[in-house]
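What you see is the complex with one protein chain gone and the rest in place.
Note that the chains take the letters A and B in the order they are written out, and that residue 1 is the start of every chain.
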Amino acid sequence: MSHEPVPSVPQVLGVVAPAVPPVVDAADLARALEERSMGQALRTEELVVNMGPQHPSTHGVLRVVIKTDGEVVTALQPHIGNLHRCVEKIGESLPYYQWLPYVDRMDYLAAINNEHGACIAIERLAGIVVPERAEYIRVILAEVQRVASHIFAMGVYGLDTGAITPFLHTFRERERGLDLLDHIAGGRLLYHVIRIGGVKRDLSPEWIDECHAFLDAVEQRLPEYNTLLLDNHIFQERTCNIGVIPPALAVGWGVTGPALRASGVDWDTRRDAPYGIYDRFQFDVPIAHSGVAGVVGDCFHRHWVRFKETEQAIRIARQALRDLPPGEIQAKLPKTLKPPKGEVYVRVENPRGELAYWMVADGTDKAWRIRCRGPSFSNIGVMTDVARGALIADLVALMGSLDIVLGEVDR
Amino acid sequence: MSDAAAPANSPTPAGAPAADAGPRDPVTAHAARLVQAKVPGAVVEVVETGRHPFLRITAEHLVAACLVLRDDPELALDCCHLVSAVDWLGKTPADGPGSIEVVYHLVSYAKKTSAAYRRSAVKNDGFVVLRVRVPRDKPEVPSVMGVWVGADWHEREMWDLMGVKFTDRPLLRRILLPEDWPGHPLRKDWAYPVEYHGIPIIPPEGR
Partner (left out) sequence: MKSFLDGLIEGSALLGAVPRGLVYTTGILLACSGVLLLVSLFAGEIVWMERRISGRIQARIGPNRVGPQGLLQFLADGVKLMAKEDVIPSSADRLVFLIAPYIVFTGVFAAFAAIPLGAGLVPANLTFGLFYVLAITSVEVVGVIMAGWASNSKWSILGTMREVAQVISYEMPLAISALTVAVLAGSLNLTEIVDQQQGWVWQWWVFRSPATFVGFFLFFTAALAALKRAPFDLPEAESELVAGFHTEYTGFRFAIFFLAEYAGMFLFSVLTVVLFFGGWHPGVPVSLTTGVGRALSFLVLFAKSVFFISVMIWIRWSLPRYRVDKVMYLCYKVLLPWSVAAMVVAALQVLLTGGR
């Protein structure tokens, strides 16, 4: 992997020129249109359109200003920040215990995974040893959340490409997953169940049975979703060869998670830099290869990787349920947690990519500095380079395939 | 902190406290030697051991050092994972007005996805951490956007929230906060405004 340093920065609507030309067949269309209009008396004007913040397929309050030539996007600039809730500032103002619930609100579709990372970071700062059972419960909850998040993303991607039915079908299964988490945490979306030094509640045998039933149900339904989307000819036409992110560009932009693996980069933090107890489980990391359809790095493969990862998440959750040891679920902690001076950088694999926490402790009960790296924040940036020359419909397909959560982009 | 010890069969005692005087980090050591050799005067301080080894680089040599680190075949740091900054106001009295530190977490996917790494028994994050210390009253750091394109938005965020001025780059403007927001909120001396466009602002401790 090598990088061309960005040589010049011509500003098109405040956008920096792409390091790699977009490999979209619509680009040829754009070029053809441009060539044809050259030297002709007919001058067409470009249309500047505000996509969002109240657009149906920007997945939240993202605002993208796009310049279109007919249907072809010639330039775009995402504007974020509508959902900024000062998680980092709050982290500096509140004790560690009290800050934890705010983490849930970043990636609100994967709250458990956010908590998992934050707790690991604080535990490493303070030197807390988590009981064995709690570690397994964390993995089970995190993987159930990952399954729920991935099938949500798959369904919503159907919505973006114009198929409404898969969305409701995936929601039916996701609802079961949320019920599971609801039973253990008392909340449907934001849980605050993983606590510093352990977890809040233990798993009951009934819960474990229900969890098995949920995993079986999802596994059974996955082929059904695929008949609606992945194997569908129209869906393939909409997503194959669209929004191709070459591996070098993906790495350069800091794209992580399924989007990175869809570009063919074989990296999963759970396997390659394990946190918690992820090194004890057997699972595969699905990497995009061109044997399926389309080319590696396109929208289709991002969806495909998500589908494959759901299978693997089910596999991990089953192993964790099988190996669940008896014992304590919460380490003994002082009333006020005062980690010693130091800092920590922890990255965890969220459903959307690598979430990282950089924490600086100064010996008091509040962190001196907390910095969160939201995966969607980095993933969305690549859009400016890839989407140029695409059609509006492709832009929607690209945005949906990156599966951004604005709560995490803006934090 | 905790009495509960990890069971003996656990291959990794999860969350176990790591000693600060840990083993020497070979990657950071290599990076330090490399930068010292190729960009003289760039490295101010090297910490090769402990939980968080790092290189402290001078601001004016930052881009040159980054290019060396990125293009070195041994390191191949192709991704700037995170650009962050911390305001040390009141923590480093020797600095006078205090300092702001910009921290770069760099990682190599080329190395981390290699077959050699797959085979290795030790799996780690393998970050190379660069730190650049600049005075609080003139926090200017050259941009590394030309080295890693992904640093773009991170730098904008650090300008927005911390007020670090990244030079030699286009479009250094606020990314999360409104354009007319007063000040940079993550500065330790930032005071809550009384109101914003007629909206009263109540700080967490009340008014």
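One rule holds for everything that comes next: a residue touches a chain if its C-beta (ideal position, glycine included) is under 8 Å from a C-beta of that chain, and two chains touch if they have at least 3 such contacts.
As the structure is a prediction and not an experimental result, all values here were calculated from the model.
J.: Any idea which chains on screen the missing one touches?
T.: For the complete complex, the undisplayed chain touches A.
J.: If the hidden chain were put back, which of A:I194, A:L228, A:I316 or A:L337 would touch it?
T.: Residue touching the absent chain, from the options given: A:L228.
J.: Among A:L159, A:V296 or A:V386, which one touches the chain that has been omitted from the display?
T.: Residue touching the chain left out of view: A:L159.
J.: Spell out the interface residues on chain A facing the chain that's missing from view.
T.: Contact residues on chain A toward the absent chain are 26, 29, 47, 49-50, 55-57, 68, 70-71, 158-165, 168-169, 172, 228-229, 232, 234-235, 237-238, 391-394, 396.
Just so we're on the same page, only the chains that are shown with their structure count from here on.
J.: Between chain A and chain B, what is the gap in Å from one C-alpha centre to the other?
T.: Between these chains, centre-to-centre, one finds 22 Å.
J.: Within their complex, state which residues of chain A touch chain B.
T.: Result: residues 1, 3, 5-6, 9, 11, 14, 16, 19, 80-81, 84, 86, 88-90, 92-94, 120, 123-124, 126-132, 135, 197, 248-249, 251-255, 265-267, 272-277, 279-280, 325, 328, 331-334, 342-345, 347, 354, 356, 358, 360, 362, 368-369, 371, 373, 377-378, 381, 385, 410-411 of chain A touch chain B.
J.: In the complex, go through chain B and note every residue touching chain A.
T.: 1-7, 10-18, 20, 51-52, 67, 70, 76, 78-82, 84, 86-87, 91, 103, 105, 109-110, 112-113, 117-118, 123-127, 129, 145-150, 152-153, 157, 161, 169-171, 174-178, 185-186, 204
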